[in-house]
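With one protein chain withheld, the remaining protein chains of the complex are depicted in position.
This part shows chain A:
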Amino acid sequence: MHCTLVPPYILQALARHQDPVVRDAAIATLGYDKTFAVSRLIGDRDIRAAVVTGRAPRLHRLIHDAQHEEDLPGALVRSEGEAPSTDVAVNEAYDGLGDTWKLYEDVFQRNSIDDAGMDLSGTVHFSQQYDNAYWDGQQMVFGDGDGVLFNRFTISVDVIGHELTHGVTGATADLAYKNQSGALNESISDVFGSLVKQYALGQSAEEADWLIGAGLLAEDVHGVALRSMKAPGTAYDDDRLGGKDPQPAHIRDYLRTTSDNGGVHTNSGIPNHAFYLAAVGLGGNAWEQAGHVWYDALTGGELQPTATFPQFAQLTVATADRLYGAAAKKAVAEAWTGVGIVTS
């Protein structure tokens, strides 16, 4: 049960406000319950349509604390609009989900995970010495790390963007989490996770570090991050992590394994590097042309859940051609050629 603190008649007035920021916030609040009873109050057909279809941008974060146990979602510790906590992990989760929501809304006009204003729910302090973060189908979960090899998993905004993007993929192409389609699923999460960071920092494709999990490795671990989209295979080299970053940057080095659902976190290096090459080839900010091509391929309805690397590559090339013309098509095709995947 949610409470509305602002009376509906004030929200009605705000919903007709000329400033789009004010208007959208009011519509989002009115749309909270998505009932006709509320929307009828507004009296404006366009606004009602926006409320009913969920087009009113709605950012609603709910941060929970598992208190080192494993019951989800745990205790609610910070809701949308509330003041910062004294707990850094809580604030990182809140801010990181906000940055991710903003990329999707501003750049791709996607209204949260389900494009209908879904709550963004995250839980911090999950379990004990937990070296992981995951998406459970409903929400994001972040461990604190063990403190020796890994820091807390909220430390890197691209990790938060990665997890939320698993929700977006689940709501769209729903790439099967195994072998090549699984590695594409992982790569999509790294791509949009990195774009969250680049967009928040205002960095061009040339300026960005293209690292996934920068800051996540503890201080004396030999490495800069968990993955590098610019140079897969170079993010770390430490015996305590099993040696060197194993990610391939080319299809000839594709890892055949039954572990990790067929190496989904390893082989993602190949499409990750293709995205990097496409972004640099297209130039400017990666979230512009390259980001739109990948987003359209993911959400456009043509991508099959069992897609292979070549099928996804072909779709991005066709999408680049359709959205931006022959030069963009050529740049994306060359990016895939750079990782050993030939398109037509």
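The rule is simple: a contact is a pair of C-beta atoms (placed from the backbone, for glycine too) under 8 Å apart; a residue touches a chain by one contact, two chains touch by 3 or more; residues count from 1.
The rule we apply is simple: contacts and distances are computed from a predicted model.
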item	value
Complex member absent from the view - protein name from UniProt, among "Molybdopterin-dependent oxidoreductase", "Metalloprotease", "ATP-binding cassette domain-containing protein" or "Phosphate transport system permease protein PstA"	"Metalloprotease"
Absent-chain contact - pick from A:106, A:146 or A:237	A:146
Chain not shown: contacting residue from A:77, A:93 or A:133	A:133
Sole contact to the chain not displayed, among A:264, A:293 or A:307	A:264
Where the unshown chain meets chain A, residue by residue	129, 131-137, 146, 150, 153, 159, 162-163, 166, 170, 177, 185, 189, 213, 226, 241-242, 246, 258-261, 263-266
